[in-house]
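For this depiction, one protein chain was excluded, whereas all remaining protein chains were kept in their positions.
After this line comes chain A, so read on.
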Amino acid sequence: MAAGLLGLCTRRLLAAAATRGIPAARVRWESSSSRAVIAPSAVVGKRGPEPTTRWQEDPDTEDENLYEKNPDSHGYDKDPAVDLWNMRVVFFFGFSIVLVLGSTFVAYLPDYRWSRNLLALAVFAFFQGASPRSLDHLDLNAAQIEDRSKRAV
């Protein structure tokens, strides 16, 4: 039985060797206990060797080194003048205009929750009968932001 199993393993090895195109070992094994014979598979040699697995996903590129012709290249274009202006435009509009002006705008956005609470306070006071003049002297500290910790998480 062990010999039979050994034969099985050898058969699998030879089959695997055949499908993977590795030249099969030229062995012939004959069982002493049965009439089993393991010989190199007939299909060995019919399937060509597997091509070497390429390690690059994109192997056929011709890389152009932008630094060769223009050591001061910024990576935008081959033409040094266009490259320079592209870099300037990106830095000026991207950083100086959008990031600086944009973050200033966002930083100075009013706190609408506070102003809405103040308005609610004023309306409440008015309907409680407060005179319109006293609305000018509302306690600004009373316009608290709602205590969110008491809300459902």
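The rule is simple: contacts are C-beta pairs under 8 Å (C-beta built on N, C-alpha and C of every residue); 3 or more make two chains touch, one makes a residue touch a chain; residues count from 1.
Everything below uses one rule, namely that contacts and distances are computed from a predicted model.
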Chain left out of the displayed complex - its UniProt protein name, from "Tax1-binding protein 3", "Integrator complex subunit 14 isoform X2", "Ribosome biogenesis protein BOP1" or "NADH-ubiquinone oxidoreductase chain 4": "NADH-ubiquinone oxidoreductase chain 4"
Touching residues on chain A - with respect to the absent chain: 55-59, 61, 64-67, 73-79, 82, 85-87, 89-91, 93-95, 97-99, 101-103, 105-107, 109-110, 112-113, 116, 151-153
